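Only one protein chain is missing from this complex, and each of the others stays in its spot.
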Amino acid sequence: MTEQTRERTAGQGTPVATDSVAAALADVEGDGLAGYNYAYLDEHTKREVRRATLKAVAVPGHQVPYASRPMPLARGWGTGGIQASLSLLGPTDTFKVIDQGADESVNAANIRRLAADTADVATTTDTTEADIIQSRHRIPEEVLTDEQRLVLQVPITDPLRTVDPSDAANRRRHAHGNYGKMWVHLYESVVEYGEIDIAARYPTMVAGRYLMDPSPIPRWDVPKLDDSKHLTILAAGREARIYAVPPHTSVEPLAFEDRMFTVERFPGQACHACGSTDTYLVAVSEDSESGGTDDAEGAFETRHVCNDASFCAKRRENPDLPKDHHLDPSGVDWGPATPEADETGGDWV
Amino acid sequence: MTVLSVEGLSKTFDMHVLGDTQVVGLDDVSFDVREGEFLAVVGESGSGKSSLLKCLYRTYDPTAGRVRYRGGDGEIDLASCGDRTVMNLRADAIGYAAQFLDEIPRVPAADVVARPLIEGGQPVARARERARELLSALRVPEELWDAYPATFSGGERQRVNLAQALAPKPGLLLLDEPTSALDPETRRAAIDLLDSYLGDSTTVVGVFHNSGVVEAVADRVVVLDDGQVRAVVPAAEYDGGGLG
Partner (left out) sequence: MTLLDASGIEVVYGPGCPQCVESTGDRAGTNQCHRCGSIVACADADIDVEAGEVLGVVGESGSGKSSLAEALALDRNSEATVDGEVRYAGYDGNLLDADYQTRHDLRTGEIALVHQHIRDGLELDVTGGGNVAEKLLAAGWRSYENVRERVRNLFEETEIPPARMDDPTGTYSGGMQRRVQIARALSTEPDLVVLDEPTTGLDVSVQARVLDTFRRVQREEGVAAIVVSHDLGVVRLLADRTLVMHHGRIVESGLTDRVMEDPHHEYTQTLINSVI
């Protein structure tokens, strides 16, 4: 936090002493934040964001413009997600922030700290304990409930920008539900690669009406949005758009009848840390003997580990912990299980 | 039975580009054609022979008169019926062969002949076979069947043209000097084909300039002069007068 920012917002509360940078920084940890409005944003901004969010919920998948504010971090670092989260948080809420599956990245920790300091919320890394989860590029492995809200950070809001850079033309396409161009993109992808070659930001039809960019989550996570119990809010700060997938809304990845949507497959792999075979794994290279250094190329080996760090930690304690362990009813359908995914994949590879 | 009754048919052209002058093509022409009859129309150059055929086919709009045609669906006045009625008749009842082939560029001869059959709903293979039979009967060299008629001699083109007009066996066939560019031998072949291929079911009104052809094929002769009918006589009594 810079002094300039503080001076601009200082009119609403007690100014922070600015004798020296060191003193100011010390204040940030202390009473200095008392100078800010609750949850950092002023009430008008929160109302604006909530209005946009309500409209987004009312028109699932439709991109609703809102007055995105400057935030104390650069646009593109989750400013949209932060505004959506801070507009929703109340003092009794528990907040979790994930950055590509990890709670402990610098960015996730900073966002969590901002919310804790300005909104007086409790924070957690346990998915099942959170009321609001802000996430970048992942949806947690543990099943979300109808008491939870997921806020996804969005860098690019319009899935059609891949096929046409003109936002004006794309808005007309959305208005008319005319997605022929995206279908041609999928067709050409199959022509070139034999399958639909889209790793993340998979174009997804919401409630049979609007085509949505589900943010850069892996394909693994897309089915979790379909008929989910929780509310998902997708917010972009730079592009000033909010859209949403309300609970129990159909979310269908675009694909051909005979070139189906498939999730990532990890044949023969299990998490190196917890042994899971039904979670989204990422490959990491590390030194097989010591902690791993950059120079000894031959000494590296590739290992797969869970991307969802907090669930991986639970699985290390209890390897048989189901993804819906916290829920009463059985038969919860949440995302793909790896063996089934392999079967699906076998159909057309 | 009378298939065609031409009554008081007249055609005047208003030539706006020539300072609104009027040119008379046909003047009060009347005659009957019986079913299965081969009627030859003769007359000197400019006497209105082609204009008569074009009025019957409605390439020209007659200015006055009636052309009562008795086809499968009762009587129709060809001089006044609507464009779509004409289109339907052309599709399956009335054929026309101009003196020269009005070919489509870069379409092979066999396809030119087969096309009306295919458009009439015949299977492509059968239509092609029929086309080859007709071209063969008209002595068009086989090596030309798959070549473009644009490169053919006048006689060859005329034979392709005749084959195309004969192919669908229309009930009423209008021929405008279809043998004018043929040598005596191929003309003989063309006449034989008219006889054998069409049989008695087709009524023909044909413009001819050669008395030999008229004698060989015609039942009766209409002699035109300056747009008017001078005489209608049985072919046997026709003395060859009025040929251009």
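For reference, chains read A and B in written order, and residue numbers begin at 1 within each chain.
Here, a residue touches a chain if its C-beta (ideal position, glycine included) is under 8 Å from a C-beta of that chain, and two chains touch if they have at least 3 such contacts.
Model, not experiment: these values are computed from the prediction.
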| item | value |
| --- | --- |
| Touching the absent chain when the full complex is considered, from A:Arg209, A:Arg259 or A:Arg316 | A:Arg259 |
| Per the touch definition above, residue among B:Lys54, B:Arg128 or B:Arg157 touching the missing chain | B:Lys54 |
| Contact set of chain A toward the excluded chain (per top definition) | 176, 178-181, 183-184, 187-188, 190-192, 256-259 |
| Interface with the undisplayed chain - residues on chain B | 13-17, 54, 58-61, 83-84, 86-87, 104-107, 118-119 |
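Rule of thumb we're sticking to: only the chains that are shown with their structure count from here on.
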| item | value |
| --- | --- |
| Rounded Å distance between chain A and chain B, as computed from the means of their C-alpha atoms | 80 |
